[in-house]
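Missing here: one protein chain of the complex. Every other protein chain is in place.
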Amino acid sequence: MAFDSFSDWLAMGRHGVYVWTAWGVSLGLLALCVLLVRSEIRTVRRDLRRRIRRAAATNGGGQG
Amino acid sequence: MWAFFHKLGSPRWFYAIASRFEPWCWALALILIVVGSVWGLVFAPADYQQGNSFRIIYVHVPAAFLGQSIYIAMAVCGFVYMVWKIRVADMAAAMMAPLGAVMTFMALLSGSVWGKPTWGTWWQWDARLTSMLILLFLYIGVMVLRATFYRLESAARAAAILTMVGVVNIPIIKYSVEWWNTLHQPASFTITERPAMPVEMWLPLLIMVVGFYAFFAAFTLTRVRSEILRREQSKRWVQDMFREKC
Amino acid sequence: MRQEVRSLDPLDSPGLLRARSSGAGLGTALSATLKRDLLMVTRRPGDALTPLMFFAMVITLFPLGISPDADQLALIAPGILWVAALLAALLSLDGLFRTDHDDGTLEQLMLTPHPLPLLVIAKVAVHWLVTGVPLALLAPLLGLMLSLPEGSYLVLSASVALGSACISLIGAIGAALTVGLARGGMLLALIVLPLFMPVLIFGSGAIVAVIEGGAWLAHLAILGAFLCVALMLAPWAIAASLRVSLHD
């Protein structure tokens, strides 16, 4: 453990603000990428499902 | 091997492969990045000169690696698309570009934040940061060019040409900027060289780098799957796949 | 009903048409394209003047913006001379293929049996002769206005001449990529400026080196190396880009 206490870890020896901004932004960007990508695939699948259901409905549920 | 190469080219086959490997990549990325972060932030020793601000390296270096590797990967995909007309390669190049730009921006931001305690200023025109900035411009250029073409095939070919021209320029830009102003410490370590840091410092860095590459793989696989569904929605195999579900 | 023409009309050769083989007359095609484009410039001298005026005007902005003090200007002179020359060359790149594209001659140029990369070099050469060389000739005069030290004028124009050749070649790739797009001008700058940065670095570096008595020849040599690489690779990329823009 490179730090004595939790508060010492937070302070990062007067460099805390830099370390936490850099890390915060970076991990934040990663998290944002994950959210965007997962929602992208979900919306694509939902639109596709709706399109197929609508196509099936208009053709009287034929070959769709 | 050739059959595999061409089968990889068919969107349907790639979709199946991607669906299978994707969850593993996400899991691997999550584990590695969490372990690397905790190790780097908590257990790794501080740098005797820079103190704890040194811990930013565990985010700055992986992002810088990703920024360059993704552009090279895009150029390779562009080449494969131009030569063998494998559409999945173009989809991959299109889908990974934003992540490359984000990673380059992340490297720039963490680099300049790291520069404040070390050099005393937010922005320093040092060789590596300047090369990163030019690389970000290259990413934006390719993405805007691809978005401007109305037809999909023209956009793919134009982007492939510009990316390949860009990738030829990356070493030129890197060394000319390097000559122009070298202030930054030499690259802390490349996979091949013996790292200048003690092992308990560069081991978490290695974990973070591998974690970022796993993230890149998972990100690309997921986005390419979405793109395949978007581009192949009129195809029968896509419709059959979704008809069973609804 | 056709116009009555003198009896012996070579074009009326009644003989059967024969298939021709390709490959003849590449030299005439290149020189004809070069001559035609130069003729176009003489017909519309305005096109050749705009980059020069732009270059001169941008240079005069800096003393107004920064300070008329000779020492300060001399310090930044190499850099702003080169940046202004680069932007002036970029300005005229958009029209490189666009005029030919609009009137259909670009399509005809691509339908000749001759290799497209070579024909493209003829067009880029004209662009360099019409913008690069005049910029290089004008640069010393503007250097004088920025109180650039005496000895550096020759190296200044040599570096601008060499550098603008690279800029014409690399920029032509962007021009070919954006020729089919309606508002390609801004996009052209966006995609080629990053590629110009190494040329800018060594171009202005040469002038700084000659002022400080350093190895200015090394910088020009590197610019020459960039030019050789560009001459080898750019024509193929330009030809491929033209095919993308025109035929997709």
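The first chain written gets the first letter, and so on, giving A, B and C; residue counts start at 1 in each chain.
Here, a residue touches a chain if its C-beta (ideal position, glycine included) is under 8 Å from a C-beta of that chain, and two chains touch if they have at least 3 such contacts.
Operating definition for what follows: contacts and distances are computed from a predicted model.
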Query raised in the report: One chain of this complex is not shown here; going by its UniProt record, which of these names is it: "NADH-quinone oxidoreductase subunit I", "Branched-chain amino acid ABC transporter permease", "Dihydroorotate dehydrogenase B (NAD(+)), electron transfer subunit" or "Cytochrome c biogenesis ATP-binding export protein CcmA"?
Result: "Cytochrome c biogenesis ATP-binding export protein CcmA"
Report summary line: Touching the missing chain are B, C
Report summary line: On chain B, the omitted chain is touched by residues 85, 151, 153, 234
Report summary line: Note that chain C touches the absent chain at residues 1-3, 5, 9-11, 13-26, 28-29, 31-33, 36, 39-40, 43-44, 102-105, 107-114, 119, 243, 246-248
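Convention: only the chains that are shown with their structure count from here on.
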Query raised in the report: A-B or B-C: which has the larger count of contacting C-beta pairs?
Result: A-B
Query - Distance from the mean Cα position of chain B to that of chain A, given in whole angstrom - result: 17
Query - Separation of chain B from chain C, taking each centre as the mean of its C-alpha atoms, in whole Å - result: 34
Report task. Scan chain B for residues touching two or more other chains and write them down. Result -> none
Query - Contact set on chain C toward chain B in their complex - result: 170, 173-174, 177-178, 180-181, 187, 190-195, 197-198, 201-202, 205, 222, 226, 233, 237, 240-241, 244-245, 248
Report summary line: Given the complex, residues on chain B that touch chain A span 26, 33, 37, 41-46, 50-53, 55-56, 59-60, 63, 99, 102, 105-106, 109-110, 113-114, 116-117, 215, 219, 222-223, 225-226, 229-230, 233, 238-239, 242-243, 245-246
Query - Sites on chain B touched by chain C in the complex - result: 82, 134, 137-138, 140-142, 144-145, 148-149, 151, 153-154, 157-158, 161-162, 164-166, 168-169, 172-173, 176-177, 179-180
